[in-house]
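Supplied in structure tokens, the structure appears directly below.
The complex appears here minus one protein chain, its other protein chains still in place.
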Amino acid sequence: MILFKRADKKLFLMLFALMLFAILPELLMPLYKATAKIGQDLVYSRAPILSLLVEHIWLTLFSSGLSAIFGIMLGVLVTTKAGEDFKQVVTMFGSIGQTLPPVAVLAIAAGFVGYGTKPTLIALFLYGLFPIIAGTIAGLNAVGRDIILAAEGMGMTESQIFLKVKLPLAAEVIIAGVRTSVVINIGTATIGAAIGAGGLGAPIMAGLINDNFPFIIQGGVAVGLLAVFTDRLISLFEMRIRAYRT
Amino acid sequence: MIQIKNLTKNYNDYAAVKDISLDIKKGELCVMIGPSGCGKSTTLKVLNRLETPTEGSVFINGEDISNIDPVILRRGIGYVIQNVGLFPHMTASENIATVPQLLKWDKNKIGERVEYLLNLVGLEPFEYSKKYPAELSGGEAQRVGVARALAADPEVLLMDEPFGALDPITRSELQRSLVKIQSELKKTILFVTHDIDEAILLADMVVLMKDGEIVQSGSPTQMLEFPVNKFVRDFVGTDRALKRLSLTKVETFCKPAPYVSLNTDISNAVEMIDNGIYIWVVDENEKPCGWLDAYMDEPTGFVKDYCTIDSFENFTVSKKQSVKEALNKMIKSGVNQLVVVDGDERLLGEISIDDIIQKS
Partner (left out) sequence: MIVGLFMAPLLSLKPNRLMPGDPGYLIDIAPLNDILLVLSLLVLFLIFANLLSWNKHLKLFMCLILSAIFYKIITISGDVALVRSEADFLARTAFTTGFWLFVAGYIVVMMQAFATVIEKKYDIKLLIILLTIAPVGLLFFNGGVGEISIFKELMSKQDRFLLEFKNHLLISGSASFSAILIGIPLGIYSFRHQRLSERIFGLLNIVQTIPSIALFGFLIAPFAWLASKSDFLDSVGFSGIGFAPAITALILYGLLPIVRNTYAGISSIDPSVVESAKGMGMTSGQILIKIQLPVSMPLLMNGIRVSFVQCIGNTAVAALVGAGGFGLFIFQGLGQSAVDMVLLCAIPTILLAVFADTIMQFIIKLTSPKGMDYDTD
């Protein structure tokens, strides 16, 4: 329990730092002054960091939420008797999908759908699908034969076995898949700025193009904090599930 | 051969081994026994310098082991542990060849040695040499473990509960193999177990430990006959008398018995029945083959016409077998006496349940 409390405190601190920085990016002014070239803007002014953060969170949450719904459904489907035929191909799909470079997926989506939020969402959704599918299948597969046999022996129906035995046991691995997916999507959404998706990638991209280091820091620090915070948050959730189970 | 002098080993403040001293003679199998956590493994690990003593010293062949490079020392000592620890990526042969390779033996010599050892531990080389540990049963794996420990022909063998993880049948098979191997090789062995039957079966000397100290040491018979205190009594169990029987040989209770040959005239034979009940019958090689009952109506002819010939292995014991085995046989066959034979299976005498009960 002490472990959780400490982790919670760290998490809270991180959230606080993220919010503070998003509202007041001027906090790091000395760093900006030290790294900026003469005559450059010190603070990204096209949009406040806070609204970019909100945009970024929305992008990831929306796409990852969809990926989670579809990914888990697909993973569950192929591990049932009805979907058995497609298990191999979907597993293969999941593992090959994870090797695809996110930039390439994003670029191809932009090539078809055009620029802006829409292709980014599509790419994030597709790309986020793979780790979740892989995690769901792996998690459900890992549930031991004898456990299921025991459940059958107790007279549970197929759906009861799924809801009361398989799903709770696989939950940890499934959530781990979701975590991977969300963290990757936060990163990919950042690159989405290159196709005009907005979000925290915008100041970084602007900084890279105009050689303006303060902009890079503003976007980078915010997105870095967001990613690390989200990763920790979901890990904590995983740990809770594990602790609850044992 | 091995002398342990005032050995103490502390982990932080906890004394795992307290001031123990022990002498093990060359060619002797010393079994160290005691409840778990009493410091047996720790003592063993001090001997091959996997642990460093807090106080005291150990001499092997008169040399203080703290003066020997641990790596060199260990290559000269065989080490067998409960979990075997075979290298999973190497075949049985490769596992066995490990130390000889470290010692840079000649390739052919290693090959011959591996084959010899596989045979020694009862594994057919052709079948087993190419197998990986994952393909071996628990018993087979530990046989390979023993062969691996013997690979470089070390004088000393340390065995830490080597058969502890095996099922009873496999365990007794391996115990018998070990007895056979030891009678051939005469190594100096320090063997750790917490199984008293195993200790009695294998030991030349037993060392009973408790809480890091030696409670009693001596031959198995001494331990059974003269337990020094209640702890030892409890540890060896209430069936001490029975256990002792497993240490006593049949010949101790063997007394001469009259017998007749198959071709003796029946009337002469009847006269020879001095106990009034039966007489043993032997064939032309003096091998017991049946008995003759005293109650017959007007017998004529030869013994072989009247002799009761049964599956006679159930009624004979060898003089080298233990009294416990003889008792087992009597109970199984439902008789009060068995005929005792010598090494050539010739009749030597008989052993009876009354004598065992009276004399022991």
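Order as written gives the chain letters A and B; numbering starts at 1 within each chain.
Note that in this section a contact is a pair of C-beta atoms (placed from the backbone, for glycine too) under 8 Å apart; a residue touches a chain by one contact, two chains touch by 3 or more.
Predicted model, so just to flag it, every value in this text is computed and none were measured.
One chain is not depicted; across the entire complex it touches A, B.
Of A:Ile122, A:Ile161, A:Ala194 or A:Ile241, it is A:Ala194 that touches the chain left out of the display.
Across B:Leu22, B:Cys38 or B:Val99, the single residue that touches the chain missing here is B:Val99.
Touch with the chain that is not drawn comes from one residue among A:Leu52, A:Ala68 or A:Ala110, which is A:Ala110. Along subunit A, the points of touch with the absent chain fall at residues 35, 85-86, 88-89, 91-93, 95-96, 99-105, 107-108, 110-112, 115, 138, 183, 186-188, 190-191, 194-195, 201, 204-205, 207-208, 213, 216-217, 219-220, 223-224, 227-228, 231.
Those residues of subunit B that touch the chain absent from the view are 48, 50, 70-77, 79, 81-91, 98-99, 102, 132-135, 145, 148, 158.
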